[in-house]
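In what follows, a single structure is set out as structure tokens and then discussed.
Excluded from the complex is one protein chain; the other protein chains are retained at their positions.
The block that comes next holds subunit A.
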Amino acid sequence: MSRPDVVVTGLGATTPLGGDVASTWDAMLAGRSGVSALTQEWAAQLPVRIAAQLAVEPSEVLDRVRLRRLDRSEAIAIIAAQQAWADAGLADSGLDGERLAVSVGSGIGGATTLLAQDDILEASGPRRVSPHTIPMLMPNGPAAWVGLELGAKAGVHSVASACATGAEAIALGLDIIRAGRADVVVAGGTEAVIHALPIAGFSSMRAMSTRNDEPERASRPWDRGRDGFVLGEGAGIVVLERAEHAAARGARVYARLAGAGITSDAYDIVQPHAEGEGAIRAIARAIADADVAKRDIVHVNAHATSTPVGDMLEIGALHKALGDHPVLAATKSMTGHLLGAAGALESIATILAIRDGVVPPTINLDDPDDGLTLEVAAHKARHMEIPAALNNAFGFGGHNVALVFARP
């Protein structure tokens, strides 16, 4: 049996740049920053007081009673999944639930629920703790809610690989369709942990930018002045579909998910391998899996989080695994780092780059690091033909995921 092609037929997102894919993509191409100051009282004492917060609050989309039983990460996963589902033309399509799977993960899970309920426990005792606490904080919650929403009966999966989660969830969707276990997989990532504790934790690792006075300039991948990532929140969901299934129903196809590569470093719990060995192998595997010529992969949406070490390691890995011809984008310069949703949102940006023939800008790249030896569309979008493109996502724990998308 030959391996089935897998295509992307629907996109959904809610991000710091917009409440849907169209507004997010427009803002990206215009080079807008979604980062702003945290003016909440709880942020006043933190060393980091900036973040990329959602452009559209979930309460503007879902009703109040529904939101009572959803963690914020679950609510935005549902919102993005509803969009992707409608975008794919699958609403009211009568798709057999037994041929539909879900693969949606989160890097950290329902941390804000955990912390809010712990406050209630301390202040008012155990009887006041919400009976919705466990389904709100469990890491499979977002995937399970999306599965319920869409009637998925072929399995609901929740990948957890820190900042590689969104990309790995999409890679799992590819495997599921190739293995014949489903015709359609709703895949992606979600994250909503803009709260004092996660910020304090990342900040204690010295991983975050402290450019508090210039929020919009704080996320600056590959720039000499970069000093860490900026935390973002949001969800990105794609509808993956067996190509023949999509063709049979006359679905609009954005791109082909041509291949995926997943590796692990076995090196350190948080530091990437010093030579980027795991990243190089992931990119090489993705390219081999995709059966696409390296010269056709002319664009990379890089992981590039704006940390001093990681940004340059990725450049080295791209040189070794792909060559010196691709034009890069670090869309985190605009969206901040959505952790478990990053790989999914950046896959969406990669797919739209192919569709529209445009590399989104990398903002704040005012003074490129000497190690930046590949081309970047700095400040302004660059229009060019993109037959195929790569998206990288790496996560604490030594997770490396690379995805290759190509024109349908």
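Everything that follows uses one rule, which is that a residue touches a chain if its C-beta (ideal position, glycine included) is under 8 Å from a C-beta of that chain, and two chains touch if they have at least 3 such contacts; residues count from 1.
Definition applied: contacts and distances are computed from a predicted model.
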Protein that the absent chain corresponds to, by UniProt name, given "Fumarate reductase flavoprotein subunit", "SoxAX cytochrome complex subunit A", "Acyl carrier protein" or "Ring-1,2-phenylacetyl-CoA epoxidase subunit PaaB": "Acyl carrier protein"
Residue among A:69, A:178, A:320 or A:382 that touches the chain left out of view: A:69
Contact with the hidden chain (one of A:23, A:36, A:130 or A:264): A:130
Residues of subunit A in contact with the chain not shown: 63-66, 68-69, 127-128, 130-132
